[in-house]
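Note that one protein chain of the assembly has been removed; the remaining protein chains are unaltered in position.
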Amino acid sequence: MAKLFQEMGLLASEYEKIVKLMGREPNYTELSMFSVMWSEHCSYKHSRPVLGTFPTTGPQVLQGPGENAGVVDIGDNQAVAFKIESHNHPSAIEPFQGAATGVGGIIRDVFTMGARPIALLNSLRFGSLDNDRVKYLFDGVVSGISWYGNCIGIPTVAGEVYFNDSYAGNPLVNAMCVGLLNHDELKKGVASGIGNPVMVIGARTGRDGIHGATFASEELSDKSEEKRPSVQVGDPFMEKLLLEACLELIRSGAVIGMQDMGAAGLISSSCEMATRGGSGMVMDVAEVPRREEGMEPYEVLLSESQERMLVIPRKGKEQIVEEIFNKWGLEAAVIGHVTDDGMLTIMEGDKIAAQVPATALTEECPVYRPEAKEPEYLSRVNAFSPEDLPLPKDCSEVLLSLLASPSIASKEWVYRQYDYMVRTNTVIGPGSDAAILRVKGTNKGIAVTTDCNSLYCYLDPFTGGAIAVAEAARNLVCSGAKPLAVTDCLNFGNPEKPEIYWQFKEAVAGMSEACKRLSTPVVSGNVSFYNETNGGSVYPTPVVGMVGLVEDLNHRCSMDFKEEGHLMFLLGQTKSELGGSQYLSVIHGKDMGKTPSLDLDTEAAVQECCLEAIKKGIVVSAHDCAEGGLAVAAAESAISGGIGCSVNINTELASHELLFSESQSRIIITVAPKDVEKLMTTANKFGVICEEIGTVGGSTIEMTVSEKLQISVSLEIAASTWREAIACKLT
Amino acid sequence: MYQAKIKVTLKKGVLDPQGSAVQRSLRALDYGEVTSVRIGKYMEVNLEASNKETAEEQVKEMCQRLLANPVIEDYTYNLVEVKS
Amino acid sequence: MYQAKIKVTLKKGVLDPQGSAVQRSLRALDYGEVTSVRIGKYMEVNLEASNKETAEEQVKEMCQRLLANPVIEDYTYNLVEVKS
Partner (left out) sequence: MKFGVVVFPGSNCDTDVKYAIETVLKQPVDYLWHQEGDIAGYDCLVLPGGFSFGDYLRIGAIARFSPIMKSVEQFAGNGGLVVGICNGFQILLEAGLLPGAMKMNDSLQFRCQDAYLKVENNETAFTNKMMPGNILRVPVAHGEGNYYADESMVAELERNGQIVFRYSSSKGAVVPEANPNGSTANIAGVINKEGNVLGMMPHPERCAETLLGGEDGKLIFESIIDWHQGGGKLG
């Protein structure tokens, strides 16, 4: 046994604890159940104490972390359920299927709650597009997301894509889903009611995703590699049927609880449902419909075959359940029933294959608080001072280079492959700061975004984490929405390394502080550790997914300039903050300096001011200054609106600082001349700096800094540079 | 000139949703006797080469590098000389 | 039991965008000697039948009705008896 538990990835101390919990030595099947449930992925054993520090409550929160998705009130008895999840490692091996099944998994998490999915988002990170393997991964991931989302008919409306060498061997693929439900339709993943049947529905079970590496035991060594593909293949058509059938089932009142089978398949869904319900279950693996022959009990339990759900219907309602599944042509099988003994009893026919207390697999998992230590690289990279850099010879060239850099360039190449309009709710699609979906039958809209600048997090994980939250909220505000709540996907390296664990703790602390100040509690999330290749970690990447409410769609806003003669104003203040900027990274090849500072009170004031001005109908376009600073933000608004602008600012700052610093808490808005007074009144009310910086119009992008014309680029050239950059890199 | 007729199929055990859907459809069309359907790709690649060995080497390499996805697919090919 | 190995290809004269793209990629990978690529489908259908003639009839019908689209596709098949 000694060797076996190690091969299954368990520590000696963990094995001892298992024996104690069981009161005996576990058999092979039981040990494999512990091994997957106590894995980092399922147990969060390295992250749980830290995650506990997130703020998770608020009047809007109907369901916080702990369920398949978080749920937030949006008024009128309606609510939104949402969650983000990573599929980084599968996507590194097989980008198309890895990304596709990531999308499939997150959709199931949302409809499990009784919500109809209304939108998908994705947050992606790759190495440099100069590398052939990276191109292959990028293309594969995007087409996998496109295939799954389009086929199932849920619009993919927003996301982000960044390119940085730290992700070359380990891309990040995070997918988010948002669903809509009525309060009384909320379903949880609980198993209760002694004698209620336990059903598996959807796809048949195969040997998908049972990791050869974890199970390279002697007992198995004679089985050929070919028999155990570790890559799961998705079937969005099956999932569409499952989605419709499950929602119909929930509306019928015939179910108590349901949960999707994601990581660790049947075993994790059953023990989690039993734990939540304070119950137990008897299940017969022989009753599980399979698509392969000769599967061992542990294979059936651990299989990660996609598009399956575990459902607990009410006893006596079996016929309703059956009728609904028949209508959708789905296979459903009763595999057991709910008990009150707290045990997970796994039968294989009339033989007991395993028997474990459900909570032993879930709540009893050991928790670790690894050592945290500030990494050494920090003092070196932070010491770099951009003030010593020479002024660029030609800021027009700099602007064009920034617009052409893949992280800043238009992501149209990506999102034109996504059906972002299906279901006819997309009022603002991809390409603006946040996407907006209308809620049919009301005048409300749901705004959604994902954000994270991992370079900031690399240079200062605390501030970087806080900025990710602040930027997400800012993007929602720019679209006219009030930010409601957060889902997060924490992508880091190996947490057993003190430096990585330090990054992790710092980032969470920074995010927590921002979430508190901006009243956007965390309601769901996901942790992905071990994102490393050959010992090198990805930049710490705590992705923030945020959902907001547009109370009245008449007051929505987008980033594109609207009309000749509108005046440009900057909310907030530009500082000498070139550290961590794309200007440094792209033009000077330095991922260095200090992350821009973030003052949360200023941030909150700027956001409140902007939102109120939008609601008053004063603002006709709004766009926050993010990567590339003020110059890039203004150029993006000009390109999107198909109309030029002329910026004129007097400042103490050096020209490149003014143009390219990534100082936080800044939003460029445009207003009609007649509304300037109203704008200033609003800005004063919130104590926000609001400076007129230019005029919309013409067919060039011009920027004059302290009386000197620094940038003059034709709109057409800026637009084609920005739009075509990614496609150019791929051919 | 040579022509390679290449078949790319899903590895054993890999889910083939397309095959299953076609099988269900054939059943619905009353071909109840169909017991399984697997769907893959078929490619015809024409290439110039000085001799069959070189051609074969090339074809094999193309399959491994581009035409099949080694993570989930297997391939077989059949190479014949044809008139150009 | 019988197994039909079915190849479905685009009719001659119908442009094959996928084939052209693969050819371009092969060229980019320095297989300059590739002169044409055509991409189709390959299917393996297993079926029970009392004898080969019946099996063949069935397969032909399936191809005509469902597996190929006569407007743009051709099909060929190869039928063999296999152990069930």
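Lettered A, B and C in written order, each chain numbered from 1.
Just so we're on the same page, a contact is a pair of C-beta atoms (placed from the backbone, for glycine too) under 8 Å apart; a residue touches a chain by one contact, two chains touch by 3 or more.
Everything numeric in this text was worked out from a predicted model, so none of it was measured.
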item: Chains shown that the absent chain touches, full complex; value: A, B, C
item: Option touching the unshown chain, where A:Ser35, A:Asn122 or A:Ser146 are the choices; value: A:Ser146
item: Touch criterion as defined above, residue of A:Arg24, A:Arg251, A:Lys373 or A:Arg416 at the omitted chain; value: A:Arg416
item: Touch with the omitted chain, as defined above, among A:Asn174, A:Thr426 or A:Ser537; value: A:Thr426
item: Missing-partner contacts on chain A, residue numbers; value: 143, 146-147, 150-153, 235-238, 240-241, 328-329, 415-424, 426-427, 438, 440, 553
item: Absent-chain interface as seen on chain C, which is shown; value: 13-15, 17-18, 21, 66-67, 69, 71-72
item: Touching residues (missing chain, whole complex) on chain B; value: 17-18, 21-22, 25, 28-29, 39
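In the analysis below, only the chains that are shown with their structure count from here on.
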item: Chain B-chain C separation of Cα centroids, rounded to whole Å; value: 9
item: Computed distance of Cα centres, chain B from chain A, in Å; value: 37
item: Separation of chain A from chain C, taking each centre as the mean of its C-alpha atoms, in whole Å; value: 41
item: Touching residues on chain A, where the partner in the complex is chain B; value: 93-94, 97, 203, 206-208, 226-229, 231-235, 237-238, 291-292, 305-306, 329
item: Touch list for chain B against partner chain C, complex; value: 1, 7-9, 19, 22, 25-26, 29, 31, 33-49, 58, 62, 65-67, 84
item: Chain A partner contacts - residues on chain B that touch it in the complex; value: 10-17, 21, 24, 69, 71-72
